[in-house]
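Presented below is the structure to which this report refers.
One protein chain is absent from this view; the other protein chains keep their places.
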Amino acid sequence: MSAVRTFIEHYNYVITILLMMAGLYIVVARGNMVKKLVGLSIFQTSVYLLYIEPGKILGATAPILDPAFKVYSNPLPHVLILTAIVVGIATVALGLALVVRINEAYGTVEEDEIFERDRDA
Amino acid sequence: MNFDLILRIGAKLVLPFILLFALYVQFHGDYGPGGGFQAGVIAASMVILVSITFGLQNARRIAPQGMVETMVPLGVLIFASVGVAGLAMGKNFLDYSVLSGDPRHGRHLGILLVEAGVFVTVSGTMIALFYAFVERGR
Partner (left out) sequence: MALLTLLAVVTVAIIMQRSLFGVVVLFSIYSFLMASVMMVLDAVDVAMTEASVGAGVSTVIFLATLHLIKTTEMRQVNVKLAPMLLSVVTGGALIWGSMILPPFGRASNPIHQHVAPHYLENSIKETTVPNVVTSVLADYRGFDTLGETTVIFTAGIGVLLLLRGARRRGRNGEDRDAS
C-alpha cells in the first residue's frame, strides 16, 4: 500500500522523466534535424517542469505578496526558469539558423544523406 | 497584396491592444505577473503579426532593421550601466540602493531600469531573429 502511496506522491516526477526520455529518444534516434531540435526543446521543457515542481506547496498561492494570503510557493525556481525559457528560444533559433545553412549547403536536413554526401565528396 | 480582408481588419483592431498589453505587463511587473522578458516577447509578437498580415515592408516601417539591431546590444548596455552606476557611487556592482535618497525606492527604481533593459534586448532579439529567418526565404 505504501508503494502505491509513494508512487502517487511522485507521479509528477514520473511524468517529467517520461518527457525527458521522450526528448532523449527523439534526439538520439531521429535523423531529421528539425525533429531533433523539437526533441531537444521537449527535453528542455521537462527540465523546467523538474525545477518548478518542488517549489509548489499544496494550498499555497502564487508568490505575489498580499496581506490576504499567508503561504506562498517558492519563487526561486520560477526566477531561474523564467530566464531559461527565453534563453532556450534564443538558442533553439541559433540551432535552426544552423539547420537552414546546412540545408543550403547540402540540400537536405537528414543526417544519413549528409553523411552519404560527405563520403561521396 | 491580395490578403484576406477579415484577417487584415481583425489584425488592425488587435494590434494596438497587443502593444498596450505589452506595456502593461512591462510596467505592472512589480505588482502582478510580468516583467521585461514577457513584455519583450509580446511586443515582438506584435511586429511579427504586422509582418505576417501586411508584409515585411510594412513591418520594417514600424521597426526598421537598424533600430532593431541597435536594440539588441542596447538593452544589455542599459542593464550593465545600471550596475556600474552602483559601482561608481561606492557600492557593489548591481546594488541599486544608491539610485535614490531612500534605499528602498532606489532598489525599486533599479528594478524598473533593469527590466527596461531586459525588455529592449529581448524584443530586439526576437524581432531580429524573425527578420533574419524571413529574409532568408526571399
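Note that the chains take the letters A and B in the order they are written out, and that residue 1 is the start of every chain.
Note that in this section contacts are C-beta pairs under 8 Å (C-beta built on N, C-alpha and C of every residue); 3 or more make two chains touch, one makes a residue touch a chain.
Remember, it's a predicted structure, so these values are computed and weren't measured experimentally.
The missing chain lies against subunit A, touching residues 6-7, 9-15, 17-26, 28-32, 34-35, 38, 41-42, 45, 48-49, 52-58, 60-66, 71-94, 96-101, 103-110, 112-113, 117.
Residue positions on subunit B in contact with the hidden chain: 25, 29-35, 37-38, 41-42, 44-45, 48, 52, 69, 72-73, 75-76, 79-80, 83, 93-94, 96, 104-105, 107-108, 110-111, 114-115, 117-118, 121-122, 124-126, 128-130, 132-137, in rising order.
In this text, only the chains that are shown with their structure count from here on.
Rounded to a whole number, the gap between the C-alpha centres of subunit A and subunit B is 25 angstrom.
Those residues of subunit A whose C-beta lies close enough to touch subunit B in the complex are 62, 64, 82-83, 85-86, 89-90, 93, 96-97, 100.
Listed in rising order, the residues of subunit B touching subunit A in the complex are 31-33, 35, 37, 40-41, 122, 125-126, 129, 132-133, 136.
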